[in-house]
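This is the structure I have questions about; it appears just below.
Showing subunit A:
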Amino acid sequence: MELITNIGLNHFLTISALLFGFGLFAVMTRKNAIVILMGVELILNAANINFLAFSKFNGGMEGVMFSLFVIVLAAAEAAIALAIVINIYKIFRSVDVSSIDTMKE
Partner candidate 1 sequence: MHSLIQLSIAVLLLPLLSFVILIFFNKRLPRRGDFIGVGILGTTFALSLYIFWSVVVQAYDPAFRVAWDFTWIDFGNVPGVGPLEIKMGIVIDNLTAIMLAMVTLISFLVHLYSTGYMAGDKHYGRFFAYLGIFTFSMLGIVLSDNLFAIYIFWELVGLSSYLLIGFYFEKDSAADAQKKAFLANRVGDIGMWLGILILYSQFHTFSYQEIFANLAAGKFGMSEAWLTAAGILLFMGCVGKSAQFPLHVWLPDAMEGPTPVSALIHAATMVAAGVYFVARIFVLLTADALHVIAFIGAFTAFMAATIAITQHDIKRVLAYSTVSQLGYMVLGLGVGAYSAALFHLVTHAFFKACLFLGSGAIIHAMHHEQDMRWMGGLRKNMPWTFATFTLATLALAGLPLTSGFMSKDAILAGAIGFANAEGGGIYYLIPFLGFFSAMLTAFYMGRQIWLVFFGESRTHLKPADDHHHGHDAHAAHGHDDHHEEAHGVHEVAWNMRTPLVILAALSIFAVYSPDPLDGAKGWFMSMVPTPETVVGSAAGEAQPHETSSASGNAAQLLAEAIPAGTHGAETDAHSEGVASEAASEEHGSAAAVHGTTHGEAHGHEFSDPRQASIAHAAHEAHNPAIVISSIMVVLGISLALIVYVFRIIDPDKTAQSIRPLYLFSFNKWYWDEIYQATFIRGSLVISKVFSWFDTNIIDGIVNGVAVVTKKVAFASGGFDKYVVDGTVNFTAFFVNTTGGILKKLQTGKVQTYVVLLMLAVIGYFVYYFTQLIS
Partner candidate 2 sequence: MLSLIVFLPILAGLVILAVPSSQKQIIRMVSLLAAIAQGVLAVLIWQGYDASLPGITAAAGGAPEGSFQFIERLPWINLDLGTMGSLNIEYFLGVDGLSITMVILTALISIIGVLSSWPIQKQVKGYFILFNLLSTAMMGCFVALDFFLFYVFWELMLLPMYFLIGIWGGPNREYAAIKFFLYTLFGSVFMLLVMIGLYFSVTDPVTGNHTFSLVAMASQENYIKDAILGPDNVMWRYAAFIVLFIGFAIKVPMFPFHTWLPDAHVEAPTPISVILAGVLLKLGTYGMMRINFPLFPEVFQASLYVIAVLGAINIIYGAFCALAQQDLKKMVAYSSISHMGYVLLGLAAANTEGMVGALYQMFNHGTITAMLFLLVGVIYDRAHTRQIDKFGGLASYMPVYAAVVTIAWFASLGLPGLSGFISEAFVFVGAFSSETTRNVAIVSVLGIVFGAAYLLWSLQRMFLGKRKPDAAYDLEVGADGHEHIHFHDWKGKLDLDARELVMLVPLAVIVIFLGIYPMPVLGMLTSSINKLVEVLSPVVMTALN
């Protein structure tokens, strides 16, 4: 309990920042489309942590609501994303985003 109570807002923000960074890192570096989408999930969850932490420390329920909706939407987005990725796989026989660059310049 001691421990818990000593945890301040900054810890949460740091965590979320780290998550955000990891997410971006994944999006930028991983070749696999699925992994990239996971990176996006990380980014969204970083935002979620922020919302929850702020709503905890500022009071008010908006943050909680927001995070709930973000989670739902993330799910919906994942569904569509998977559909698209599958279609990509059907056509290109690969989900390596770096190899999918027929349109450029």
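Odds and ends about this structure:
The definition used in the following text is that contacts are C-beta pairs under 8 Å (C-beta built on N, C-alpha and C of every residue); 3 or more make two chains touch, one makes a residue touch a chain; residues count from 1.
A quick word on the picks: all candidates are chains of the complex that A comes from, given by their letters.
Please read these numbers as outputs of a predicted model, since none were measured by experiment.
Per the touch definition at the top, the candidate among 1 or 2 touching subunit A in this complex is 1. On the subunit A side of its complex with candidate 1, the touching residues are 24, 27-29, 36, 97-98, 100-105.
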